[in-house]
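Quick one: structure below, then a few questions.
Removed: one protein chain of the complex. Kept in place: all other protein chains.
In order of appearance the chains are A and B, and numbering begins at 1 in each one.
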Amino acid sequence: MYQEIFKKYEPTKDNLIYILHDIQDNHPQQYITEEAVLSVSKYLNVPINHIYGVITFYGMFSMKARGKNIIRLCESPPCYLKGCDNIYRKLKEELNIKQNETTEDGLFTLELCACLGVCGNAPVMMINNDIYGDLTEEKVVKIIKDIKGEK
Amino acid sequence: MKFYRSHILLGMSETSIEAGAKKIELALKSELSKRNLQDEIDVLETGPLGFFAKGVCLKVYPENVLYENVTVEDIPELVEEHFLKGRPVKRLLATTTRVEAYDFNYKERNVLENSGIIDPEDIEEYIGVGGYEAWEKALLKMKPEEIIAEVKESGLRGRGGAGFPTGLKWSFTAPIDSPEKHLVINADEGEPGTFKDRLIMEGDPHKLLEGMMIACRAFGANKGFIYIRGEYKLCIERLKHAINQCRSYGILGQDIFGSGFNLDFDIKVGAGAYVCGEETALIESLEGNRGNPRFKPPFPGVKGLWQTPTVVNNVETIANVPTIINKGAEWYKSLGVNGATGTKVYTLMGDVAMPGLTEVPMGITLRDIINKYGGGMLRGKKFKGALVGGAAGVILSDKLLDVKMDYESLKEYTAVLGSGAIMVMGEEVDMVEMLWSILRFFRHESCGKCFPCRLGTQQLYNIICKIRDGEGKEEDLESMILLSDAMVKSSFCALGQSPYMPIKSSILNFRNDFLKRIK
Partner (left out) sequence: MKTLADLRKIREKAQNDMKLRNSETRVKVVVGMGTSGIAMGAREVMKAFLDEIANRQLHDVLVTQTGEKGLSSMEPVVDVIIDGVNSVTYGNMTAEKVKRVVAEHIVNGNPVNDFIISTDK
């Protein structure tokens, strides 16, 4: 089932992170399953514990099932100066979840992250591959509504 | 439908509402009814009116007159003069209705000269503005030693934070006899407040590739990698596309332009770990491991990626190289001051009117950057301080507004240029909050390999939380400085050494902010 992904990469260890990204992005719940770890281990001929070590090291990887849309709100100093904590409060209220939790309908997971490199438009968040900047509480509510609408 | 002889548009924006736009609207409407003009003159709310007009602005049609800085007190006069007597009120007219004003400074730009001008996905546009001329020259007309000599002579120093002379770095690796050498571009850009490398990669990816080609030729590498942080989706996409274009145009590949030189590039992505910006951690990550830093020596220049000699350079550093080869070291040196040559890209954010990025010659003052490129302080706030160089940088007070920004001048004030990130803070910013946010960042990003940093960053965070909660003591300030100083001496990599600068500078420059929380 991962053959499609493996085909794109040579079976060398330096492709491990690339492959893990690809697997995670292609899972509807955006995480890496134990079964996937086994397949990758076989394909790259790399021990399982090495792969677990890598997954736990990097903030973008998860071994827990997550939502369809992963919200990553930046909490670094420039965004903090511009009030990202208000946005965070609003998001928690709106989605009724806490950090690293997923909404019951499986639509959203809320995470905090470090600087996304769009600080000129602070506060900033990323939902899956899209960046949203100059956030206000009203704007966040609208973004969430729009995503819910398109399902 | 009602017919109005005149329309007044009232500019509504965050800035103007703060300046009392709503009150003015009420005052205006009541004044108009008082004079029985409410059926002749319509008042409408609209978005911001012109970017450079100040305070509350009114635009009057059909005359097309723009007033700025209008206050409630001005309203009776305005209505009387303009709408009854038909004479615009001169003293309230906007000084500039049409501003040719914002200066992107393209004339002085170098690494970002094409970003925002050419199509980054079309190699022919890059070639059309003189792209790959430097590569041709370096490959066919210069010996590798000559390239290194030119870059050394130019005085180019690393833009990734440490400021190491680039030509010198290459000259260590060049003479090593090895079947394989590598160039690795550090595009992990994780320093909070920094986004210059992103602009280069998104706006002019070929500039980076051309610089990489010249570097590889100079110290003898046949393979280059760009390590990009996983969050930079657009950079990854655009660079992949650009590399493929180079391959199909024969600019990369075997026997390039009949020179006998072979070269290829590849992209590797990160997955969200700030420490991977440290060069040895980056190499570990590139090899597919956890990004824990390696012991130095041996330095990467001798034993790096897969134990081969490896040069690690920042994106902005390498993007300077094509210009140096094209225009020569002498020209490059003529920009800048105090041994800091060339231009520097600064990212500007926080309490400035127009956050963004600018590229200027070395040695400009902080005041000039804020006023000229940032449009001044946000809503006329008073300047309190600036965090320069990202989380690992220093918090400067207003005393440093007029210090030249170059390596040597800043050193006198134990400040660093770092990545060029400038976060401006207005009068109401509380430094306790800022330091708390910085220390939270380090606690989160410590990789945990060595205990001084793993425990130290946690301990520092605990102390600042205590102070923030009003439970701190004055001794805590000293112990934060001592602890972070001890971390400078004992940490395995520069991450553990970083908290010292922001701690020391914020306590030194803004002690009162801390004492307020303690009392």
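Throughout what follows, contacts are C-beta pairs under 8 Å (C-beta built on N, C-alpha and C of every residue); 3 or more make two chains touch, one makes a residue touch a chain.
Computed from a prediction, not measured in an experiment: that's the story for all the values here.
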Visible chains in contact with the missing one: A, B
Contact partner of the left-out chain, one of B:Phe164, B:Phe257 or B:Tyr413: B:Phe257
Contact residue for the chain not shown (choose from B:Asp74, B:Asp204 or B:Glu445): B:Asp204
Residue of B:Gly116, B:Gly339, B:Gly380 or B:Gly448 touching the missing chain in the full complex: B:Gly116
Touching the absent chain when the full complex is considered, from A:Tyr31, A:Phe57, A:Tyr88 or A:Tyr132: A:Tyr132
Where the unshown chain meets chain A, residue by residue: 117-121, 124, 130-134
Chain B residues touching the omitted chain (full complex): 48-51, 97-104, 106, 112, 114-121, 124-125, 127-128, 130, 132-133, 136, 140, 198-199, 202-204, 232, 234, 249-251, 253, 257-258, 349, 353-359
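As a working rule, only the chains that are shown with their structure count from here on.
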Centre-of-Cα separation between chain B and chain A, whole angstrom: 25
Partner chain B, residues of chain A touching it in the complex: 12-18, 20-21, 44, 46, 50, 53-54, 57-61, 75-78, 80-82, 113-122, 126, 129
Touch list for chain B against partner chain A, complex: 189-195, 198, 229-233, 268-274, 285-291, 347-351, 355-357, 387, 391, 421, 423, 425, 429, 433-434, 437-438, 440-441, 444-445, 447
